[in-house]
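All protein chains of the complex are present and in place, except for one that has been dropped.
Let's look at subunit A:
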Amino acid sequence: METFINPKSLFHLLLLPCLLLYSSIAYNSSPVEAAMHTNNWAVLVCTSRFWFNYRHMANTLSLYRTVKRLGIPDERIILMLADDMACNTRNKYPAQVFNNENHRLNLYGDNVEVDYRGYEVTVENFLRVLTGRHETAVPRSKRLLSDEGSHILLYMTGHGGDEFLKFQDSEELQSHDLADAVKQMKEKHRFKELLIMVDTCQAATLFNQSPGVLAIGSSMKGENSYSHHLDSDVGVSVVDRFTYYTLAFFERLNIYDNASLSSLFSSYNPSLLMSTAYYRKDLYKRRLEEVPVTNFFGSVMETIHTDAAYKALSRRNSGRFEDEMSLDQSVHHIKRRMLIKVNDGDEIHDINPEGEEGASKCPWSTFRKKFQKAENVDSLLNYGLVAMIPLLVISTWLVQ
């Protein structure tokens, strides 16, 4: 029995891989399977300059107002306006923007926070916002700090054509640029779900390159998107048809409504729009009837009730989330709760998984794959416990 000098250490040696295996499964499965909708972001872009494009700014500001009303806070809205119509010298109502000729609603009130304005609205900056590749000097308010639990609404309006959208009358965003940016976002876990809404001529062509998300455009290929009406007082068209009817849909809603995306999409009447609204959902997993519009246009998410969440929180997860705490308090509050639920009852997970993951991956990869197929973590836990019993028996026998 000279070989078994330290039977206890052997026991640990055997036990450790099992635990590591388990922990790695638990860790990896959480973003893919169990990441929950935890927060909402909106990127609203008006891409065109010049006074006669007043309506594009009005479109964007109206959408801004709507999503804000439905609960997305200002710090999670990136508002990009390519020109300043409110202070244009031609504006009959200085510092005011209207989207209706009745002038009842000033869209450019005191609480509008424009993140990118004027010549800052470029294709480069837009793609940087989406992909998160900013220079270090860019302030947090100008960044899209979304994560794998984010639902993002990307609204764009301007002048477009076949597979492009014009920015600033000087450059273009092409459909493959957009598709590439979305792909990068996906790789970087920058969103859970993304809705792209575009109001331009031939908007549908912008999704030709398959960004792999839910997308809706105001018009098909070869169609124009038209303005809704002219404000003869201001002297320009003030809103586009597609946006006008989108807003009309949302004006009826409040934050508690359960209207689904399909009801929004079917609300577009081609004869009123004078173009055919086109949406592609082939790469979207959920059924549109079950998705409330507030999932994108508002900030309403599922709340999870947990027992004694706060009691264990500070002790268990303080080390793990230390570096992420600085990001966004409320987001991670929810996220943390979710992870706790997954790991509930297993104290072992307090050890640092990031460090050991690499070591465990190689020898146990085949094993892990098999286990990944398991449907939920609870069953995995049971399997693990069962697998431990023979090991325990053998080890105690060896010790004796």
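Criterion: a residue touches a chain if its C-beta (ideal position, glycine included) is under 8 Å from a C-beta of that chain, and two chains touch if they have at least 3 such contacts; residues count from 1.
The rule we apply is simple: contacts and distances are computed from a predicted model.
One subunit of the complex is not drawn; among "HHIP like 2", "Enoyl reductase (ER) domain-containing protein", "Glycosylphosphatidylinositol anchor attachment 1 protein" or "Aminotransferase class I/classII large domain-containing protein", its UniProt record names it "Glycosylphosphatidylinositol anchor attachment 1 protein". Note that of A:D74, A:E171, A:D233 or A:D378, the residue touching the chain absent from this view is A:D233.
Summary of contacts with the chain left out: across A:K92, A:R140 or A:R286, the touching residue is A:K92. Not every partner is drawn; the one left out touches subunit A at residues 50-52, 87-94, 230, 232-237.
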